[in-house]
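Here the complex is missing one protein chain, while the rest keep their positions.
Order as written gives the chain letters A and B; numbering starts at 1 within each chain.
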Amino acid sequence: MSQTEVSGGVHRRSFLIAAGAGSAAFAAAQFAPGIALADKALTEQAIKKVIGDRKLIEGRVSIDGPEIAENGNTVPVGFEVESKMSGGDMVKAVHVFAEGNPRPEVANFWFSADSGAARGAFRMRMAKTQNLIAVAEMADGKVYMGKRLVKVTIGGCGG
Amino acid sequence: MLRISIAAVALAAFAIGAVSGAAADDKPLQPWERKENHVKPPKGSPLDYLVSGYWFRTPKTRALQDDDFENPAFLWVEQAESEWTTVDGKAGKSCSSCHDAVEKSMKGVSARYPVYSAKNKKMMAITHQVNYCRENYMKAKKWKWESDKMLGMTSLIGLQSRGMPVNVSIDGPAKKFFEAGEKFYHQRRGQFDLACVHCHQGNFGMYIRADFLSQGHSNGFPTYRLKWQKLGSLHRRFRGCNNNIRAVPYKRGSPEYTNLELYLAWRGQGLKVEAPSVRQ
Partner (left out) sequence: MSRPRVRVPRKIKKGDTVTIKTLIAHKMETGVRRNKKTGKLIPRKIINSFEAKIDGKTVFKAALHPAVSSNPYISFAISPKKSGKIDFVWTEDGGKTFTKSAKFTVA
């Protein structure tokens, strides 16, 4: 077998071209064809709308997602805030934002004294590789923030 | 060696970011490379070992299949469970009127499909048989191949074979259909002049753009695809794989795709049925 052949008998070049054909299956195509995507500034605005002028403190909130999502249309995401969820140490709400989607808002969650823990999970659409941001509003008014980069891959075989 | 170098070229050419490519010699084996996940191929198979598409997926995707609650396909399965006992059509019958409990009557059925039907003188996929029963025995309207009802029903039936080895018959009257499917699988087509065999036999375990190529087995269908955000049929997948190489796809349920389904099932003969599975 010559160097330019792969074991299936395809010429290397044609294999690569075929690989390129998959680029049409860009994750954003289904989610938001031809629509401008949000950016950092727009996301900051959206966060401000929810928490006002309060200071964002990094920490206490972790956001969990795949390092590399196999498909941007359904990305499993989880979050958790360090909190006793009793007495003065209560989480009121968690707001999730995405920096690279058509709109930064993803979901908002509110907890109660019977929550036991400020955690949750859901599945979301991601138009491209981007940061996810979780903002936690505590009962005492403080606001914490966690961030995570999720890479979104571009599929080769669509359908 | 060669396979690794091509993966590297593909990665460089399409710059997908830091996706780690084929495993180098000193890296731990990937799940699909591990012996315990391999199944002995049938006699005459072109593959050295069989491994389910499941093992090519990330732990996060596999986790969605591991738990029937996390697996959204079960929304359809639950719907089908009630459909099973629902009377429909002029004959005033439901599936259960003739087949009783689905857990018993449909046990192991999917594992041996598609089958040759002497009565109809053709290859029948489960989907064909369900519609045959609806039209002829229930006097009810056919369900569309890709409808929620049909996908739910074929998933419910598939579920009754979960964990059983794929075991299709390719001899006797099935032989000529099998051969047609085999030919299809090896035929180059489309603008890119590629056949199924080139991607799924020659290059499994490699990246095509950022997609990690499996052996392209059918043991998981119907499949909930993260990309589709819904349940889909094997023939929908065929259309996708045809489209991708810019080849004209056939119709779902066409004889061409049903023959291909038979050949593909045999390529995965011995793999455990995973229906309804979850894929990326």
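Following the convention adopted for this analysis, a residue touches a chain if its C-beta (ideal position, glycine included) is under 8 Å from a C-beta of that chain, and two chains touch if they have at least 3 such contacts.
Here the structure is a predicted model, which is why all the values come from computation and not from measurement.
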Hidden partner chain, touching residue among A:Ile68, A:Val106 or A:Ile133: A:Val106
In subunit B, positions touching the absent partner: 69-70, 72, 74-76, 78-79, 148, 229-230
Absent chain, residues of subunit A that touch it: 30-33, 35, 73-75, 85, 98, 101-103, 105-112, 114-126
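One rule holds for everything that comes next: only the chains that are shown with their structure count from here on.
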Rounded Å distance, subunit A centre to subunit B centre (Cα mean): 30
List of subunit A residues in touch with subunit B within their complex: 1, 3, 6-10, 12, 14-23, 25, 30, 66, 68, 70-71, 73-76, 129, 151, 153-159
Contacting residues of subunit B [partner subunit A, same complex]: 2-3, 6, 9-10, 13-14, 16-19, 57-58, 60-61, 63-64, 191-194, 197-199, 201-203, 207-211, 213, 225-229, 236-241, 243-246, 280
